[in-house]
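Here is the structure we will look at.
Removed: one protein chain of the complex. Kept in place: all other protein chains.
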Amino acid sequence: MNTAILLLSCPDKPGLVAELTNFITYNNGNITYLDQYVDHTEGIFFMRMEWTLDRFLIAPEKISEYFMTLYAQKHQMEFKLFFTDRKPRMALFVSKLSHCLYDILARYTAGEWNVEIPLIISNHEMLRPAAERFGIPFHVFEITKENKAEMEAREMQLLKENDIDFIVLARYMQIISEDMIAAYPNNIINIHHSFLPAFVGAKPYHAAYARGVKLIGATSHYVTADLDAGPIIDQDVTRITHKDTVEDLVTKGKDLEKIVLSHAVQKHIEHKILAFKNKTVIFN
Amino acid sequence: MNTAILLLSCPDKPGLVAELTNFITYNNGNITYLDQYVDHTEGIFFMRMEWTLDRFLIAPEKISEYFMTLYAQKHQMEFKLFFTDRKPRMALFVSKLSHCLYDILARYTAGEWNVEIPLIISNHEMLRPAAERFGIPFHVFEITKENKAEMEAREMQLLKENDIDFIVLARYMQIISEDMIAAYPNNIINIHHSFLPAFVGAKPYHAAYARGVKLIGATSHYVTADLDAGPIIDQDVTRITHKDTVEDLVTKGKDLEKIVLSHAVQKHIEHKILAFKNKTVIFN
Amino acid sequence: MNTAILLLSCPDKPGLVAELTNFITYNNGNITYLDQYVDHTEGIFFMRMEWTLDRFLIAPEKISEYFMTLYAQKHQMEFKLFFTDRKPRMALFVSKLSHCLYDILARYTAGEWNVEIPLIISNHEMLRPAAERFGIPFHVFEITKENKAEMEAREMQLLKENDIDFIVLARYMQIISEDMIAAYPNNIINIHHSFLPAFVGAKPYHAAYARGVKLIGATSHYVTADLDAGPIIDQDVTRITHKDTVEDLVTKGKDLEKIVLSHAVQKHIEHKILAFKNKTVIFN
Partner (left out) sequence: MNTAILLLSCPDKPGLVAELTNFITYNNGNITYLDQYVDHTEGIFFMRMEWTLDRFLIAPEKISEYFMTLYAQKHQMEFKLFFTDRKPRMALFVSKLSHCLYDILARYTAGEWNVEIPLIISNHEMLRPAAERFGIPFHVFEITKENKAEMEAREMQLLKENDIDFIVLARYMQIISEDMIAAYPNNIINIHHSFLPAFVGAKPYHAAYARGVKLIGATSHYVTADLDAGPIIDQDVTRITHKDTVEDLVTKGKDLEKIVLSHAVQKHIEHKILAFKNKTVIFN
């Protein structure tokens, strides 16, 4: 059953919840999900609302215009509107490690996610067999310092042709250029193999081992121009001991990484994440 | 600053959120907290709303009557109304173990909780020095099979005289009679030293050791007539290994117990728990 | 590099560690792993020792005999001897849910485990495509009440032909008969979708939802003749709230199940589990 999902933020003021829920109810929509939150420090109101469309008086293709006219301009709102009968289209970027890739494809193949994955992009041939097992086109762009601009332009062309909504970097070991980030604002999800902001950058497990931490972690976040510094979506940790070698950390970390990344992807697919400044509001 | 807190549940229907938030906004209240939740399986709407009273048009002592007349009867609501300038009054019941008692008194003394603790009740003398350290009256009722009815009657008299709102069983090793439970419905909080429903009843750490579990837990819950079967408020676990003896489980469990109990007490003091049937809605 | 692994238990007595480590050192073995543990309650000594074989004076095929003669009989030891150049052979049993299957096959295909998986057995056709993606023979035995004995006999024949060492029930929804359990003592690993001993038997997520728990769990254990009562290998939990439906519990539980099962399988493959009575000693 098709429903509409509205994600919005605006300066807080009294009466917003009543006004916005009345918009749905008065127009014969049945609200199936409602959650709101006020950041009292910033004075910002956040809301996620989902409602049925079968008897809703405003045609789906007109809702955005009506909402802009009647509410968004008046309240200086930023908003996004989604429909559940439009599956988001996701591109997977991978390099050599397969654990996040398999975790995502297993969920996808089992039908757990309302998403389409029309293609996988890599800078290596190594995971082609994995992609082929699941029948998903696999495109290799071998990026070097010299050809990076050209290769990314071709990648972006391919993403465009495939009508891609968002990108998941499943342990993709290449820094994404600012152009591509700008083209997909808060639509590129990365998994970093540490509990950020600790151990930014390369080889975080080696750094964790050297520091002698008793917990290792993983962090999923939206990619911004600052390396490993974008809005955090999810984090988790697992306990380690002095007995664990760097290789043990890598092995234990893989389980964290794939779960923390898949949770972020799921929330993104469900349109339950609102990025604001450098943070996220995660509805549940 | 005095605020009002409304906790309510009723059969779900469209427009409730707008109607109820308008009640506050139209009468010059400023909503500082709003959270609602619909149990779609049961068709029940739950809400917690908090608002400022300084310019609110309805006098505090009249709000309950007005709300009953205007909304509660119409929508078959159950509701509770609290004011933050009225500190809840809590009675602590203890036996021989001090860890939960100290944890609660440390928070209380540090001013972390908006609560009054006018008395501590015990079935043993052992913890009198602990109570005296914090200057809280300590009453001993040595309960036996024979005198249980009489002793509990005297306890209830004492609770009444002290205007007690709710009771916390901080590892109190006596079963509370149905009369007392009936006098404080969903107002008696217990800590059970297992992750319920596993290991109901006596000696759960011995049972956990015998079963060879790899996690031990603690559960805070409201007391009902069914032993260890009331609505669960909070639970947590910690990892153990084959190396842990029963004594180790007891030691590790104490940290779980005190934190899980104190979290439940805090939520109760903040009026963020709504018990419905045999479950809890926990607002955050 | 081939190493030998010795797992043993015996009544505790002074000098065992010295005697057993000297056996390796005096015979030119280099101990690469040593861990021991005394259960002082039971008076039992447990040890896991691993050593290099390249200069070891006793030929691999003779070690078991020598050890039996020189130490095991004298100290009433039970012991198992493994060699790392002999990959354990594992049979996977599945029904309709794919998450545990994919998690295991992803690790297997990536070469993370020193194991062979020569076949997958199911009571349904549904997961044949998943098995075929990874090129592993898939055998269906549609078990009914009437044909159960015969079908299991044929399964056991197939297991024997494939020289299977141990079985993993990856959400296999059939109760294993006592004959098969007896044929693979402490060599059948199951994943149960609750934190045992809570919610034994069918539909644990429904039971957890009905009870209103705040944590759900998963438990991997060796299968014994008592349903869901065998030695526990690993357990984990995740936090849920009143907002989670039964379907949410199922979804969240899947991530627990696959990780908790795979951790148990990994420990089993590494010969780091010693089952004693109804518990496990897990070396790390």
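Chains here go by letter, A, B and C, matching the order in which they are written, and residues are numbered from 1 within each.
Definition applied: a residue touches a chain if its C-beta (ideal position, glycine included) is under 8 Å from a C-beta of that chain, and two chains touch if they have at least 3 such contacts.
All figures in this text were calculated on a predicted structure; none of them were measured in a lab.
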{"item": "Absent-chain contact - pick from A:R55, A:K145 or A:R211", "value": "A:R211"}
{"item": "Sole residue of B:D12, B:E42, B:E116 or B:D255 that reaches the chain not shown, by the stated touch rule", "value": "B:D255"}
{"item": "Residue of C:N2, C:T25, C:Q73 or C:Q157 touching the missing chain in the full complex", "value": "C:T25"}
{"item": "Touching residues on subunit C - with respect to the absent chain", "value": "14-15, 17-19, 21-22, 25, 30-32, 34, 36, 38, 40, 239"}
{"item": "Residues of subunit A (touch criterion as defined above) contacting the omitted chain", "value": "37, 39-41, 195-199, 211-215, 217, 231-237, 241-243, 245, 278-282"}
{"item": "For subunit B, residues in touch with the removed chain", "value": "98-99, 102-103, 105-107, 109-110, 112, 130, 133-134, 241, 243, 251, 255, 259, 262, 284"}
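To be clear about the criterion, only the chains that are shown with their structure count from here on.
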{"item": "Topology of the chain contact graph, where touching chains are joined (line, ring, star, complete, other)", "value": "complete"}
{"item": "Distance between the centres, which are taken as Cα means, of subunit C and subunit B, whole angstrom", "value": "42"}
{"item": "Of all residues in subunit C, the ones touching two or more other chains", "value": "241, 243"}
